[in-house]
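One chain of protein is taken out of this complex; the other chains stay put.
On to subunit A.
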């Protein structure tokens, strides 16, 4: 991350692990944030999410594609992360690519391998046509806890993503080609109720903290990234950075991530519902709401 200057006293306070952190939060509190709806107009649904100083834009684009031959009855979701050099000086050159790759990896494991999102709904005709959802993520500002903010924004964005409805098949030379509705208000939503959000827990001193700021991240040796569903199940665990953990501390972190993650995920589900309602109103103003976790 960017170069952070901390005095010895500040470092000491961070590492000592008080339950009152530098900005007054407790160890399991999130910062304030807000959500903008449709920040990118020419997409099938987009979100700009801010949490503390971290700022990301996520946009979805729905395409027609062919399913993977190994999984002929399922559609696909592809993630692409762009860490622009304006977000943090560390993203200049190769630094941004490595982090982007890492985030892509975590997201695709959380969404692809857990079975929490039913990819069969994205299939139109098995073996031939399916929806391919491209999720593009642009990091505008990196102010700590980037992975969590991205995963929340991705979930929100997939929740409001409009899949054009297929009205029928047109037979061309014996092959059925899907025909999409021309009415822009005829669309389906993807069911993302059970999909996970990522909770990253950096170990600062002797404790794991939720939603770490840049200062706290600079004082931690390693992080654990958990994918958590609304019912508190864990869908993925990644160990980021070097550093070892005791068996007990991994178990404690799992319990913490499970409760915190379930809470965040339920809030995100509520936000998705209210964003869908907001969209129905014909209001040209940009729509935004507080995140309030």
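Rule of thumb we're sticking to: a residue touches a chain if its C-beta (ideal position, glycine included) is under 8 Å from a C-beta of that chain, and two chains touch if they have at least 3 such contacts; residues count from 1.
Definition applied: contacts and distances are computed from a predicted model.
UniProt lists the omitted chain of the complex under the protein name "Exosome complex component MTR3" (options: "WD repeat-containing protein VIP3", "Anaphase-promoting complex subunit 4 WD40 domain-containing protein", "Vps72/YL1 C-terminal domain-containing protein" or "Exosome complex component MTR3").
Only one residue from A:200, A:236 or A:265 touches the chain missing from this view: A:236. Contact between subunit A and the absent chain runs through residues 69, 71, 74, 101-102, 105, 109, 112-120, 127-128, 174-175, 224, 229, 232-247, 250-251, 254-255, 258.
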